[in-house]
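Sending over a structure as structure tokens; questions will come in a sec.
A protein chain is absent from this complex, but the other protein chains hold their places.
The first chain written gets the first letter, and so on, giving A, B and C; residue counts start at 1 in each chain.
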Amino acid sequence: MAGVANTWGYGAMTNSLNDMRHAQAMIFIGSNAAEAHPVSMQHILHAKEVNNAPIIVVDPRFTKLAAKADEFVRIRPGTDCIFIMGLVNEIIQKGWEDKEFIRTRVAGFPEMAASCSQYSPEEVENVTGIPAAQTRKVAKILATNRPASLTWCMGGTQHHIGSSITRAFCILQLVLGNMGKSGGGTNIFRGHDNVQGATDMCVLSHTLPGYYGLKDGSWKHWCRVWDVEYDYIVSRFKEKKWMNAKGFTLARWYEGVLGEEKIEQYTPIKAMIQWGCGSNSNSQYDRVVRAYNKLDLFVIIDPFPTMAAATCTSDNVYLLPCSSQYETSGSVTSTSRQIQWRHKIVEPINGCRDDYSIMEELVKRLGFADKFYKNIKEVPEDITREINRGTLTIGYNGQTPERIKKHMENWHTFDIETLQAKGGPCDGDYFGMPWPCWTEEHPGTPILYDVSKPVAEGGLPFRNRFGMEHTYEMSGRTENQLAAEGVYNPGSEVKGGYPEFKDVVPGTNWKTDLSQKTLKEAVRRGMAPFGNARARCVVWTFPDQIPIHREPLHSPRPDLITRYPTYEDKPNHFRVFTRYKSEQSPDLAGKFPFVLTTGRMVEHMGGGAETRSNKYLSELQPEMYAEVNPRTGHNLGLRDGEMIWIESPEGGKVKVKAFFTERVDEHTIFMPYHFGGVLMGESLAGNYPAGHAPYVSGEPANVCTNYGYDIVTQIQATKDGLCKISRA
Amino acid sequence: MKKILLSGLLLFLAMTGLAIAGPPETLTAAYQQFNALFTGEWQQYGQLFTGLQKDLFPRLFLLVITIVPVFFFLHYVAIGPMSFPHDGKQVYCYTLFVRIIHWLAAVSFSLLVLTGLLVIFAKLLGGGSLGIWARIVHLVTAVIFSASVIPMFLFWVREMLPAVHDLKWMLIMGGYLSKEQKAVPAGKFNAGQKMWFWLATIGGAVMAVTGYFLYSHQGNIDTLRLSAIIHNVLGAAMVALFLVHLYMSLAAIKGSLRSMISGYKAEAELKILHPRFKY
Amino acid sequence: MGRMKFLCDIERCIDCSGCVVACKEGNHIPVGVNRRRVITIGQGQPGEKSISVACMHCSDAPCIAVCPVDCIYQRDDGIVLHDKEACIGCGYCFMACPFGAPQFPGGQVFGARGAMDKCTFCAGGPEETFSVKERKLYGQNRIAEGKVPLCAAMCATKSLLAGDADEISDVYRERVFKRGSGANAWGWGKAYKDK
Partner (left out) sequence: MAQRKIRNSSSVGTTTSRVTLNPKVARRSFLKLSAATAALTTAAMTTRMTAKAASPAAVKKAYPDSKMVRSVCTHCAVGCGINAEVQNGVWVRQEVAQDHPVSRGGYCCKGASAIDMVTSEKRLKHPMKRVNGKWQKLSWDTAMDEIAAKMTAIRDNDGPDALHLNGSAKVSTEMAYLQRKFAAFWGSNNVDHQARI
């Protein structure tokens, strides 16, 4: 998401699922929507059937989505960036780019075009394995069918160059001029039901809610929202410098426990609360397990015992049964940025408590309840109101609990094509008031950066977030970052680019003005509070200013490592030393000849604690397996259905059933990552509380996923590791 | 029988092989593949089974259990049972072991027939748990019968081998159609008994195999369909011969029941019915 | 009264098993019994197709013909139902069925099959409508509520259609027409797509 946010302002799906009905072409890369987001397929197939929109699926694996594709492009894992930049190059070479869009709304285009010219279709073929003719064909399809919608998921991001890959996707859409248009956009399908909401609330170690960051000004803003003295919060930290330092991440927190890598923190991690978070989605899972057993205190809060409860055999582990989300209420943000109210269906089942009351009990005992709950009396509605008050950056302020509930009650009044209510109490609103929703009268923004609508009716330009002008290192050219003359939303006072709003209330800007006068003023003048700028192709704060290809840390192509080397090692990457150059070695591919990639299956979800505890879903998918191409299997002397060991270079290994299928090619092994309850061949069924072990168990694929983390976000690289296989 | 079963199986395998050869290229091809996967060559065995079960089997059994008794009733009235003096010399024909095995087989077979008919005519009795229990009893007795028929086969198989004089016996219908007591061409066992023996043992084995398929629902669907057809046709034949055996032992030959209890047969009887028997 | 039918649009089926679980969860079907199942052909290869199949509620249903206890019957609207209390579990309907629809839960004495179970088109059984007994033996009776069967109602991509034959064939015809035409005149999308 960081890559997307740094391109045009916000890191979220730009259009909506329903809007994909208007696409003239759809390209999916690293997304298996048919399994991960099955219901979205009704809109996707609608576009395919009614608009005759070609579906292009780029994936290492012939997925169930690929079965619906018009063009299936089999790509080597981890080479998405070069393929997309190759497409961009091909489009520019043929002159198919949207020149007017680029002139008026895109920054850094010549620099980017110069950089990507190195990726000819032939070079793309050499690196990715995609025939040059197919790259050309895809470029032609995209050029002749506009607008095209681009979708990616974890297959595009879980690489050590994930932030470059996501930017490449954005650049492709900018070059084609597909942004801010119905039927176009970058439609990033989020995984969990409320990833968007939780990300917006920034349960993240590098920022405060609403993507405010960790700067002093951000802390002061939130202290004002919380109605608590800034000094009090400072006093809660060890020293003030730790307030501004990014914390450990979910991907590598365990390094803080194990002490095997150099960490940049005054103390190792000794206690851990895992709240609604299945553990077996972590790569190098065997190391995570070691960390669990080294903790002084480990609290698991979940409706079902997660695999963590079974792997941690030391005392000091607590299991708190919280209720499911159907037994509590609150808002939830879907991938289309729509906010819906999840009503409580039944009371928490006997013995369980909902999340809010667990939090309340904990905070009470830790002694800061009065400050923590200062403005929160009615749970959860008052919390929503506090969010409305403070989260100005992404326009979470118009979605009051009352409005969200009103939308839920009247969901039948919304039009399926536009998601706009026709008449009724929500007349004119877009379903779920997709953020930004600047005021309580604002209908929500169904399509980000759409300049064809007035701001008050859901239009927006690109965000001015990165200054007024910039001089590029590579060309020495200086470019104005604001949008060109003539690009504005209907009714805007300024008929061109303009900077973000500030000092409407003196001393504040649109992000920190709690009175929200700035937002209202901007909307009144028909302008976006965050300004009107260009989307950037060059992100000068990133290690790669323009997306370039770098071979995966564990590359199956040693010959390409010198040409496309990885980054230098990064000593303090979210408080932990992270290896890049010292990890990449040309010798590895000889010993570990297969590429290991992971993914979802439709029957299970995440770590699978919920779905493997469901008897019907367990019945449908009762076994862990690894997909192996029959040719590979037979060459290794294996039989279909036989048990095999899969080993990673880090020493993690799993014993799984070989499933021969041509879904994967001869160099690739695929495993679903939902299973748990078995570790390196040993069943942990006895470690669950009696009677609560899930119906089915299997090896977690992530024991085998390799070392490797994104240079910017530290997302784990689970999709392009190496492995070897042998008969068990 | 087994050959038919086997060839059916092979045919089926060949068909499955065809059915899953590669992905479909057109919608029509896809529909054809789905048809092959699901319904298979339903036209071949499915339709055959449906037709037979719908029109033939219940009527066949009804015919067997009505016509055969009626025929015997007429025989009993018109010709009457054979009767031999039992005060003469007694010949020890059946050892105790043979008799125990025979009775085990007899009781279990009777139950098999009874429960089998219960299933076929369950409609008249309302079905439900009665039918389910009939099937369970059918299974248990089938196991007992199978167990008892193996020793029976072993100790009688030599005497049961067909001989030329059996043809003559068949031509005169064993002499049962006349009131006159005249020696018929037969060894220890006459042709009728031999028929019954072979049907009960080999036929019984086939019934056991097909019955196992039907009960367990193992194997592919066409095997099940063939099994059901064979089980029914063979079953009807066995019920018919069972009734014959029942009539002979209980009514047609006075005292034959006693011989299977005591093991002794009257020499007078043997002279007429089993003259070639060297005791 | 129309004729109730199922129609699975294989161009849309994505093998998500939503129909399978909707049926099981809604009707409390024991594990191991599949009133409905999704089958895939050509898995992992271009041309992969999936289809969702259950009892098709045939006209002249072979199962009705072969049942030795006559426990299977057809309603006026074409839905084929059966009486579980009369069924003796002989399995003949399974052998007669071209679609392999009838299911037999195990677990009886000596592994005997219990009464047959199959798709009821969410129309319950011969018991009193909405009675506890009907719900326990056959599941929901949504037809009596005026609702479509769960599998079709919950189909993720609206691939599976259920209902009055005329209506669903209209829906399907319209889809086929649109696929051939794009949004404009018939055949244009295919014929003149690249100008």
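By our rule, contacts are C-beta pairs under 8 Å (C-beta built on N, C-alpha and C of every residue); 3 or more make two chains touch, one makes a residue touch a chain.
Computed from a predicted structure; not experimentally measured.
From the set A:94, A:236 or A:262, the residue in touch with the chain omitted from the display is A:236, counting the whole complex. Considering A:36, A:307 or A:451, the position touching the chain not shown turns out to be A:36 (whole complex). Considering C:7, C:65 or C:153, the position touching the chain not shown turns out to be C:153 (whole complex). Contact with the chain not shown here comes from a single listed residue; of A:57, A:106 or A:317, that residue is A:317.
Remark: the omitted chain is touched by one listed residue; of A:141, A:392, A:419 or A:433 this is A:419. Taking the whole complex into account, chain C touches the unshown chain at residues 1, 16-22, 24-26, 30-37, 39-45, 53-54, 69-71, 73-77, 79, 83-86, 94, 99-109, 114-115, 123, 126-127, 129-130, 140-148, 150, 153-158.
As a working rule, only the chains that are shown with their structure count from here on.
Note on connectivity: the fewest steps through touching chains from chain B to chain C is 1. When every chain is represented by the mean of its C-alpha atoms, the one lying closest to the mean of all protein C-alpha atoms is C. Mean C-alpha positions place chain B and chain C at a centre distance of 40 Å.
Rounded to whole angstrom units, the spacing between the C-alpha centres of chain A and chain B is 71.
With centres taken as mean Cα positions, chain C sits 38 Å from chain A. Multi-chain contact residues, meaning those touching two or more other chains, do not occur anywhere in chain A. Looking at chain B, one finds that none of its residues touch two or more other chains. Residues 10-11, 39, 41-42, 45-49, 51, 53, 62, 65-66, 68-71, 85-92, 94-100, 104, 108-115 of chain C touch chain B in their complex. Residue ranges on chain C touching chain A, taken from their complex, read 11-12, 14-18, 20-21, 24-25, 31-32, 43-50, 156-158, 175, 178-179, 182-183, 189-190, 193-194. Contact residues on chain B toward chain C in their complex (touch as defined above): 20, 22-25, 27, 30-31, 33-34, 37-39, 42, 46-47, 49-50, 53-54, 58, 119-123, 126-128, 130-132, 134-136, 139-140, 214-217, 221, 224-225, 228.
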